[in-house]
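Left out: one protein chain. Kept in place: all the others.
Chains here go by letter, A and B, matching the order in which they are written, and residues are numbered from 1 within each.
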Amino acid sequence: MSDFCMPSLGADMEKGTVVEWLKKPGDRIAKGDVVAVVETQKGSFEVEVFEDGVLSEIVVAVGTEVPVGAVLARIDSGEVATVPASAPPQAVMPSMPAFKPAVVPPPRPAGERLRLSPAAARRAAELGVDPRGVVGSGQGGAITLADVEAAVAKTARAAGGKTRRGFDPAAMRQAIAGAMARSKREIPHYYLGLPIDMDRALKWLAAENARRDIENRLLVGVLLLKATALALKDVPELNGFWIDGEPRLSSAVHVGWAISLRGGGLMAPAIHDADGKTVDQLMAALRDLVVRARTARLRGSEMTDPTVTITSLGERGAERVYGVIYPPQLAIVGFGAVRPAPAVLDGAVAVRPTVYATVSGDHRASDGVSGSRLLVAIDSRLQAPEAL
Amino acid sequence: MSTAPRKTTYREAAREAIREAMLRDPRVFLMGEDVGRYGGCYAVSKGLLQEFGEERIRDTPLSESAFVGAGIGAALGGMRPIVEVMSVNFSLLALDQIVNNAATIPHMSGGQFAVPLVMRMPTGSGRQVAAQHSHSLEGWYAHIPGLKIVAPATLEDVRGMLWTALEDPNPVLIFEHVQLYNMEGELSPAAGPVPIAGAAIRRPGRDLSIITYGGSLPKCLAAAEALATDGIEAEVIDLRSLRPLDDATIMASVARTRRVLIVDEGWRSGGLSAEISARIVEQAFYELDAPPARLCGVEVPIPYPKHLEDASVPQAESIRLAARALVRPA
Partner (left out) sequence: MTAKPRLTHEHARRLLGQMMRIRVFEERCAELYTQQKIRGFLHLYIGEEANAVGIMEALAPHDSVVATYRDHGHALARGVAMGPAMAEMYGKAGGSSRGRGGSMHIFDRPTRFYGGNAIVGGGLPLAVGLALAEKMAKRPGIAVCLFGEGAVAEGEFHESLNLAALWKLPVLFVCENNLYAMGSAVERTESETDIHLKAAAYRLNSRRVDGMDVVAVEAATRGAVEHIRGGGGPVFLECMTYRFRAHSMFDAQLYRDKAEVERWKERDPIKRFQTWALSAGLLRGADVAALSAAAVAEVDAAVAFAEASPWEPLSDLEKYVLMDEVPV
């Protein structure tokens, strides 16, 4: 028994009406016989069968409109089930990936409309400058990029600051203000902390430094840096950016190392591919960055490349630091000062050198369980300092 | 042979390119209306019949569709034809073959067949030959996937693009602006093939980017010189290839100058300038200090009288004024 269905006669045919049955139940039919007439928007079609047999039942009466594929009649082909025991192999049609526009239009600014060129708008945001009040020199009085930079330089001169190549202190404060305000406004932070026993790490460091020249000695910070970079390979969901409403994870780990500047201000330039560098290479990179940051000789890309930031307070005292994420990064890892603290070892209280590690994560991109895994991974890396 | 640069013209450089291709590859032949005995409508192929004979310098009947289609068929059959169409306006008679066959067969055959065809055709206005011989329709062709569209605007390019186009496995349409044929300049006797991809910065500048191609390039360069006396340094980009477009060069220039003027003899509506403008807004919006500006052909069929024809397309002075308005708004 098989089904005789409303045929598809064209890609634009969706339905048809049976206007005549040329065979009746019980009639013998042969392949190629016309059994019915179907009316469509293009006219009447004689519809043929593709098998031999007996018309056993008419399912759709004359005058009925049915969609393509609907059963019109049943044919007894005199054969046992025509369906093969196992279905023949069929290819699966790939489905279309969700369409994404190439460019997401920028959000429309709230409040009164300002004639601000796109380039000027971006630079103003980078510098944390409020463009209202800047005098525009472009078309129709539009504020251009040069207008924004000139206004910032003027403010800085008025404040007595010295403009230097690449940045000046007043502009920097504005930039930090802009970035941090945006971070707290847009990024829902979560915070986690874990005290880490630094006994093994410090002992390894002391032994290592004992056989080094003074200029080649390692600082504890470099161990924290390497441990964090390696841990991020285990917990990749905290490494990368939040862009256009979704996380863009980075396969490379470029660590932004927060450096405070004399005279105020802060930068976090990139140490590229920190997970792949030896502790000696990292030490050299750190020294180089600090010197260049403090003499304003950083490259622009070093400021925008970091995929994550570490803020380490070093020997300056505070026990814990919960950082504010630098947008559009996904996390910031903080280390307090290494200091002696009570710890429970084998059921007894002991005093151990301890660093309090924290992570601030972007809750849009990850959950606390990821942050927790990161801290645990940093801890375990620091318990095997020789492998760093 | 001397290696000192010698004086020549765009026309002679185009002819030299054909000669070189004919000598280098026996599969190459030239076919088109009056390319042989007449010497070519613009005299590009003058003398080639005597050198290469009727078999390889083929005069055709006035049958654009048949001889362009025959070029496609010959390319499918292993030859490397150069098909000359007397004017871009006449190429419309062969549009079926260009769009439905040359551009589709490689993809539609699942990559079984390539169409290594080269077509050359004059384009553009400036010779007072009115509305059926003066249009710039290369932007239309640049709409079609499967084609490569180039517009040599210098002696080096018209000398060097042909061979590279013949070596390309895809159909390449070369548009030669009629006002360039008499352009004189110096060309090294060693001048040879040049890439057919990528734009060129013909003049660096910091204040705005002028993006153009073909017959408008000399006008843009003249405008840039005039702007310089006014303290405005214009960067002039010669697109060279209209399909594919060199987005990287365009965006890098816009990021430096923050202002852009697109100059195209073709019409504005739905034209190549619209495509370039859209790409700049898509890819370099945040680099811009002003909306992209366009100076295009006026939307009329090109008229016959000189003053009207001149007013129909961008000229050095109108380019200068448009550029100045962009950099120094009143």
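Note that in this section a residue touches a chain if its C-beta (ideal position, glycine included) is under 8 Å from a C-beta of that chain, and two chains touch if they have at least 3 such contacts.
The model shown is predicted, which means the values in this text are computed figures rather than measured ones.
Colleague: Hey, which of A:Met1, A:Val19, A:Val54 or A:Val68 is the one touching the hidden chain?
Modeller: Touching the chain that is not displayed is residue A:Val68.
Colleague: Of A:Lys42, A:Lys154, A:Arg248 or A:Arg287, which residue touches the hidden chain?
Modeller: Of the listed residues, the one touching the omitted chain is A:Lys42.
Colleague: Can you work out which residue in A:Gly10, A:Gly63, A:Gly141 or A:Pro342 touches the chain that's missing from view?
Modeller: A:Gly10
Colleague: Out of B:Gln50, B:Ser63 or B:Gln132, which touches the unshown chain?
Modeller: Of all options in B:Gln50, B:Ser63 or B:Gln132, contact with the hidden chain holds for B:Ser63.
Colleague: Just the residue numbers, please: which parts of chain A touch the chain that's not shown?
Modeller: 5, 7-13, 32, 40, 42-45, 48, 50, 68-69, 88-94, 96-97
Colleague: List the residues of chain B that touch the chain left out of this view.
Modeller: 27, 29, 55, 60-61, 63, 65-79, 81, 96-97, 100-101, 105-114, 116, 145-146, 148, 169-170
One rule holds for everything that comes next: only the chains that are shown with their structure count from here on.
Colleague: So how far apart, in whole Å, are chain A and chain B when each is placed at the average of its C-alpha atoms?
Modeller: Averaging C-alpha atoms per chain gives centres 43 Å apart.
Colleague: Which bits of chain A are touching chain B when the two form their complex?
Modeller: Contacts found on chain A: 102-103, 106, 117-122, 138-140, 142, 144-146.
Colleague: Residues of chain B touching chain A in their complex?
Modeller: 258, 282-283, 285-291, 326, 329
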